[in-house]
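Missing here: one protein chain of the complex. Every other protein chain is in place.
Order of writing sets the labels: A and B. Residues in every chain begin at 1.
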Amino acid sequence: MASVSMESQTPPKTVGAKPAKFVSPWTVALYAVLTALTTAVTMTLVIPLPTRGYFNIGDAMVFFSAFTFGWRAGMICGGIGSAMADLLLGFGFFAPITLVAKGSEGLVAGILGRTYKGATWAKILGIWAGGSCMVTTYFVGEWILYGFGNAALELPLNVGQVLFGGLIGLTLSQAISRYRNPNPKTT
Amino acid sequence: MTGFIDLYTEASTFLHRMDPRVKIVAVATLSLLALITSHLVYLLVLAAVMVVLILFGRASYKKTMLAFSYVFRVMALIVVLWPLFDPRGTPVLFGFGPIRITEPGILAGIATAARIFCLAAAWYLLMFTTSQRDLVRGLVKMGLRFDFGLSLAMSLRFLPTFSAIVESIKDAQRARGLELDKGNLRKRARDYVAVLVPTVITALKMADTLSLALQSRAYGARTDRTYMRELKMRAGDYVALLIAVAVFAIPATAKYIFSIPL
Partner (left out) sequence: MIPRVPASVDQDKIISVHGLKFVYDGGVQALAGLNLDVRRGDYLAIVGGNGSGKTTLAKNLNGLLRPTSGSVIINGTSTSELTVAELAKVIGYAFQNPDHQLFCSSVVEEVRFGPLNLGYSEAEVAKKTELSIEAMDLSAVKDQPPFSLTLGERRRVSIASVMAMDPQVFILDEPTTGLDARETDDLMDSIDRLNLDGHTVVLITHDMKLVAKHAKRVVVMSEGRIVLDSDPGGVFTDLELLLRSKLVPPPVSQLAHRLSSLGVPREVLSPEELVFHLMSGRGARR
């Protein structure tokens, strides 16, 4: 009976091989987790609505990622996480719009919200500015795809969702920053 | 919202066997085609073609209906609301103050709804016939850097885990008297914080462990990493790719270069 000999294979030489220029393992893990969380929260904590499908608190995760880990995390994890929810829930064609809407929301909120050492008013400004990006993007996108009527109907709902999500995201980032205080990586 | 659906259904149709990169390109071209088409009849034809393709995909009936239920709702709303804001053309069927409902207006609304159907169907074709792992492989092969692809694959893998954790935490807090579906906005915001804080903390702890796991598996040790399943385009894939591109290129040329109305 042939046996597989472990000795017959020498592992490829690693000494002198070029290490890959990848982001750190922590970044890979963190972004994976934040993205999955954003998608999970967007999908499981929901109130169904007639038009865009749901009133969800995914924005809370977008803001949290942005405030706690910076604009890159906010943009990438918030954008991709929210878009994935669209894909998995049945409106995949909307995903590109969501990607831009939530991505810009995270980007802007992350930049503004971390100024002045992450003061509360800075975060509120971030929510307001980021939220505006999101609402505008959705309005324009929906106008193009669905027509003015649907877009106008959705507008107040989106505004309400952003404000609610913003409130939760703000509280969340304050609560978690206490937990992570010993860690110098965050605000 | 109950549970998390993986839209993918295991089968071995020609769509399943197609290289995921081709399918991704096809979604893009089909979407663009739907977007540039305005004539109702053409849109309906396109919709019919999409339906046939979906049938070829042999997705489970339940998943298909579940996935489309949202789309149907949006389509219904479009058909209802569109004519109210599109007063062009004649004959006018109904006039009341600033509102003019015209026949072309109604038809335009139906056309838009058909277009949304086509857009949705294109994405479903992809999601029904491609496993998540193949999707990520396709993206990486198309140029997505390995570390980003890994992060994406990991987040897909952890999705059901986190959904379950959120449910578990919801239960745990409900057992302490938390009532999520009652109360004014401020109370509800605090309630969601009671669910989200433990969730996020648990997730961040997992991220710590994952990061260690990656490091102990030689993540990033060398640029020229080996891959277990290499994607290779076969003859059939190239043919499909050609068709996918032609399906958009021909009508686009017709419309924009030769001004044939579409």
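Here is the rule we use: contacts are C-beta pairs under 8 Å (C-beta built on N, C-alpha and C of every residue); 3 or more make two chains touch, one makes a residue touch a chain.
Because the structure is predicted, anything quoted here is derived from the model rather than measured.
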item: Hidden-chain contact residue, picked from the options B:38, B:60, B:132 or B:173; value: B:173
item: Missing-partner contacts on subunit B, residue numbers; value: 2-3, 165, 168-169, 171-179, 193-194, 197-198, 201-202
item: Residues in subunit A touching the chain absent from view; value: 175, 178-179
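Keep in mind that, in the parts below, only the chains that are shown with their structure count from here on.
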item: Distance from subunit B to subunit A - Cα centre to Cα centre, in angstrom; value: 17
item: Subunit A residues within the subunit B interface of the complex; value: 12, 14, 17-37, 39-41, 43-46, 48, 50-54, 57, 60, 64, 80-81, 84, 87-93, 95, 145-150, 153, 164, 167-168, 171-172, 175-176, 179-180
item: Contact set on subunit B toward subunit A in their complex; value: 1, 4-7, 31, 66-71, 73-74, 77-78, 81-82, 84-86, 109, 112, 116, 119-120, 122-124, 126-127, 145-147, 150-152, 154-156, 158-159, 161-163, 165-167, 185, 188-190, 192-193, 195-197, 199-201, 203-204, 206-208, 210-212, 214-215, 219-225
